[in-house]
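One structure is given below, represented as structure tokens, and several questions about it will come after.
Only one protein chain is missing from this complex, and each of the others stays in its spot.
Labels A, B, C and D are assigned to the chains in the order they are written; within every chain, residues are numbered from 1.
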Amino acid sequence: MRSQRFLGYAYLAPYLIGLVIFTAIPFLSSLYLSFTSYDLMSSPRWTGLSNYQKLFTRDRTFEKSLSVTLIYVFSTVPLKLAFALFIAAILNYKLKFINFFRTAFYVPSILGGSIAIAVLWRYLFSTEGLVNMAIATLGFGPVDWFGDPTNALFTITLLRCWQFGSAMVIFLAALQSIDKSLYEAASIDGAGKVTTFFFVTLPLLTPVIFFNLVMQMVQAFQEFNGPYIITQGGPLKSTYLLPLYIYEEAFKKFNMGYASAIAWVLFAIIMVLTLVAFWSSKKWVYYAGDKRS
Amino acid sequence: AELRMSWWGGESRHVATQKAIAACGAKYGHTIKGEFTGFDGYLEKLTTQMAGKTEADIVQVNWPWLPLFSKDGTGFADLRTLKGIDLSNWTEADLNSGSTNGVLQGLSVSTSGRVFFFNTTTLEKAGVAVPKTWDEFFQMTKTVKEKLGPDYYTLNAVKETAHLLMVLVITQATGKDMVDPKTNRVAWTPEELATGIGFLGKLVETGAIRSQKQEAADGNVNLFEKPAWAEGKIAGSYEWDSTYSKYADPLKEGQVLKPVPMLTMANGVTEGVFRKPSMVFSISKNSKNPEAAAQITNCLLNEPEGIDILGTSRGIPASKAAMARLANTGEPEVRAANDIVMKASGPTISPFNENPVIRGIIIDTLEEYAYEQIDEMEAAEQIIEGVNDALKKFD
Amino acid sequence: MTDIHLPTTSIRITDEAAAAKRARMDLISSVVRYALLFGVGFLMLYPLIWLVGASFKTNSEIFSGAGFLPQSPTVEGYVQGWQTSTPYTFGRFFWNSFLIILPKVIGTAISCTMVAYAFARFDFPFKKILFGSVIAVLLLPNVVTRIPQYILFRDLGWLDSFLPLWVPSALAGDAFFVFMLVQFLRSLPTDMEEAARVDGANSLQTLVFIVVPMLGPALVSVCLFQFMWTMNDFLGPLIYISSVDKYPVSLALKLSIDTTEAFEWNRILAMSVLTITPALVVFFAAQRYFIEGISAGGRKG
Amino acid sequence: MAQVQLKNLEKTYNNTNKVVHGLNLDVHDGEFMVLVGPSGCAKSTTLRMIAGLEEITAGDIIIGGQRVNDLSPSKRQIAMVFQNYALYPHMKVRGNLSFGLRIAGRPKAEIAAAVDNVAAILEIEPLLDRLPKQLSGGQAQRVALGRALIKNPGVFLFDEPLSNLDAKLRASMRVRITDLHRQLKADGSSPTVVYVTHDQTEAMTMGDRICVMQAGHIMQVATPKELYNAPANLFVAGFIGTPEMNLIDGAMEGGEFVMGGQRLALGGELHGRLSNQPNQAVLGIRPQQFSLVSEGPALRAKLVNAEFMGHEVYMHTDCEGHRLISVVGAAEFEARAESDVVRLRPDPKTIHIFDKSDGRNVSLHGGSSIAA
Partner (left out) sequence: MAQVQLKNLEKTYNNTNKVVHGLNLDVHDGEFMVLVGPSGCAKSTTLRMIAGLEEITAGDIIIGGQRVNDLSPSKRQIAMVFQNYALYPHMKVRGNLSFGLRIAGRPKAEIAAAVDNVAAILEIEPLLDRLPKQLSGGQAQRVALGRALIKNPGVFLFDEPLSNLDAKLRASMRVRITDLHRQLKADGSSPTVVYVTHDQTEAMTMGDRICVMQAGHIMQVATPKELYNAPANLFVAGFIGTPEMNLIDGAMEGGEFVMGGQRLALGGELHGRLSNQPNQAVLGIRPQQFSLVSEGPALRAKLVNAEFMGHEVYMHTDCEGHRLISVVGAAEFEARAESDVVRLRPDPKTIHIFDKSDGRNVSLHGGSSIAA
């Protein structure tokens, strides 16, 4: 009862301790560092807003990197979600060997950042690679997947879409919890499969679409491995995502203060977008609430 | 004393180094713990450790990193003040390249330089001789293309290699390193630089190398991983002398790869060799026992116990003692390559050539040039402006 | 969706064209479905297949193309890879990984459950702000917190031990899991917990005896995720662990990759295969719980 | 014309689990047919086969003269109301009602008119802009009904549409649905209804005819009155009526029914009705057919529990180890002797005798009714 207030904190204790010790300190010190010049070897020097000034006025790389990042996020997230949803919809059927397929489709996510991926990906998408061979059989000319600055980002996007496992698993779980009688009602109402999908299934999935959207967006904004392993940000910085930029500023150029400033700008952007997502979700996410039907 | 030593490397280096520190430790009654990983991530780790002042007592540092960790000569222990290291084993040039702000921060472990390798089997097939000058080289390229087909190339140059090739030809033409040590600014004039950049363009035009764009299209695959290389369809390359076997091994049965003396320029001033310490050993300034660390370092580099065990796992050693002791051991082709590097002429190379910021600027600009976003002159100006900017921080 | 049946579910074939057409449609649709599954499945699996195949290739063959069948299969990669360039075999590194993963997974499960329980079942001041912090932590790129964090662990004297890997997780540092469990708990009815309280259980007993078993599936997925991520985590151990004898497999795998030197790909691929195997096995085995587990959690977003 | 005919209808799940065993049923045009039976007796399965949601293993379904076995649900001229309403939770009530029409691409004005019309009939106009989760059970029910109604189908199918409502609402929705059916009939559209329930009150009050099912078989098809007064067998007798008919095991000996130590003389009238005299018999007496007497032939029973139901009292009594329930007026109950032992006299005119071996009601000669 009244002591519940303290009880709540008792269970929260691990998080609170962790928050104060392991999260808050580094979190805040990075904020502090963003107002300094810090080359890691000597102590940080307070420079006020100058990092941010430079960032917003003189840094062309930041501009480029930011726009690349935004393009990346806004293309990867919808594509990946759509793909994950599509596959989940297929895997939702009761078919033979379905468990095998569910696992198989999760494999790319398990492989994660394995170096084999980078190697193989290069094979698949090189000028004479398998993908171009496949495209050729469909009668299209070879595509320059990595070399053309307009394509390279898309290739990274493809890699990420290929690792759609976790989003798919969540969609799959949600699909399985949809009341079958709604489909039946729709079929009696005369809705075909496509109509049913768009008018019944999709709206019911909005909560998980939203959950996945936020999670994937956060993830996409922090994308590092893909471009790092495969394109190193190139060509012409066309895959030079902000995290890559932050990383290089911090660990290659030893501008930790500047890197922190970029990171906090990125943080602010994700924060704003997340808030926008949360706010807009009231308009398009339908929550079942705890009542039936 | 208890010491730690950290390094990156591959298989053979790990094995050799572990044995060597055990042997040297035994000799001086220290225990040394090896901390080693692959190259990937080593910089992050070292950086973090340096920032946290927890780096190992003996640290293997990539030469270009020296100015980063020790801008003004205070990043590591001053090796001249430590007893137990026989500095006479190094040339003055070596000691200079290991110093920042005049303070000796790292001992060159080996000297390494870029050298041309040619696949003589392919050249023979095309009926051409190994070129000695750039003119011969372009001539040869033409013949190879005609005889063997347009998918044959005579050189390989992407990113760093392209950068260093450009440095090579400009140095050959001007006799100057990029950075003027006196002013700490770019020594080349824009025109000189533009000529160098244009040279890269010419290599592409003549079909000697594949364009940056083509390379990128294939995912910037390492040369030694390219099937074309293995099949001899790329007849030459410009690589570190120590990496000979890395490139020779993948070649298909029966092909021969040979290190070749520097190609020269008709009216060149120098051979322009890009020669530098490949890596240095530094001693932590936070070490509790720097003297012991110095003893071990000396043992590894200058004393028979270390020399014998380490062998050429870090390239042909720079230490005179080691060089003498190892005389003719090691792979003959690597030795030959190293000989070429050691004998060739050229100005002292500043570590700034490999400074990550500066290299970033240059490679990015060359990329823009390769993608025809800018011409040579614009590229040259862009590089000079950017590099000078970066250099200012080190004034 | 009325057509979840395989064509094998019997339709008494009448002579009517309609029935035949229906059967044909069913057949076509399941053929299409399987074709899609196999097609996409192949795309998904190919890298794994290639990886396994390549681990039996010789070094020079690995880079000769994207085919997966080795021309002259060899287990050399496995034999040598297992030996490693250290005094230890790869088995040691697996053991280390296990030593890191086990406490970490247990700590995560316990702490995240507690914290999620607090957020989902109790009311306390600043709850909203604190919950907001759970998400905020997810958003800051961790590149910039790495050094301060490192210095923190240095001051605690935890470097070169597993503590930096264990403790933050054991203190519910992985916001994703907290988030997931909170969502799951919110979707569970509270009646059983109230029944337990009436039965005389205090809140801790309720948590242990009632909530945890009901959280089961969600906890399985938390453990699985944590298992896989920890198994793959490279940077954490790299920075905090210096002694080779404490390296986990993720580090050991890259131990000998020196981009300036030649290295033996087939050994690395062979060990990659070994490294992925536990995750694959675990995922396949737990797949059912896994999907159920997220089900309730994902539902409310 | 939308009569529904089931011909030798069979259903086997997974090739092994046969749950419907050759049903034959004719539902007339405009008739309100209730399928009733205990849980698991395949009511839903049957209904869903009619709807086209479940494949037919064997037999035929004919709606309005057309064999529909292979038609999709939307082509069968049917509408269905689901147990849990199956409202589209993300659509407003208006959207739920109009979904079918929108799918069909009807003009906007027509849709709006249809929605308004249905909303008026069901008095849900104020709810049109709510989401299903903002509706109470009864309101959701009406919306579900509206969704069926708006299609103006030939056949309405209901699967336990009221079972999620509380008693009071159930009662009022019950009346509402039958009213509606009557009204539609009066308007000349004569919709046929197939209504599944396991609640016999619903069955009795709503159905024109009732089809009692058990384990995939039809036990009896008849009007409510027939079922109540002349159950064809033990199963129907026990299933229909509240409280349940008292069914007492015993034997027929001469003209008397013997149970435990007691004997009950059956009037000659009953004797006349018996189609045969089974040895092992079950006596069926409805609770309402007992009267409390102080003398004369009667069963003596011990009062165990009395449930006060307003005007009536349900007396739970123990008679030779059998639990007997009887319903007596509240006044009558109050006035009874203080003693715990009561004497219950069944009304011999309405007593049923069942053959224990096959459960058949042998007191209906030739199946004719013993209507009260």
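In this text, a residue touches a chain if its C-beta (ideal position, glycine included) is under 8 Å from a C-beta of that chain, and two chains touch if they have at least 3 such contacts.
For clarity, every value in this text was computed on a predicted model and none was experimentally measured.
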Going by the contact rule already stated, which one of C:L156, C:M214, C:L235 or C:V282 would touch the omitted chain in the full complex? C:M214
Tell me which of D:L184, D:M204, D:L264 or D:I351 is the one touching the absent chain. D:M204
Contact partner of the left-out chain, one of D:A120, D:A265, D:M309 or D:V341: D:M309
The one residue from D:D179, D:D249 or D:D358 touching the chain left out of view is D:D179
Which one, C:M192, C:L235 or C:V282, makes contact with the chain that was left out? C:M192
Missing-chain contacts mapped onto subunit D: 39, 136, 163, 166-168, 171, 174-175, 178-179, 182, 198-201, 204-205, 224-225, 228, 240-244, 286, 288, 304-305, 307-311, 314, 316, 330-331, 372
Residues on subunit C that touch the omitted chain in the whole complex? 189, 191-192, 194-202, 205, 209-210, 213-214, 216
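Note that in this section only the chains that are shown with their structure count from here on.
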Between chain pairs B-C and A-C, which one is joined by a greater number of C-beta pairs in contact? A-C
With chain centres set to the mean of the C-alpha atoms, which chain is at the far end from subunit A? D
For the pair subunit A and subunit C, the C-alpha centroid-to-centroid distance in angstrom is 17
Roughly how far is subunit B from subunit D, going centre to centre by Cα mean, in whole Å? 91
Using the touch definition from the top, which residues of subunit D touch two or more other chains? 52-53, 73
Please list all residues of subunit B that touch 2 or more other chains. 44, 51
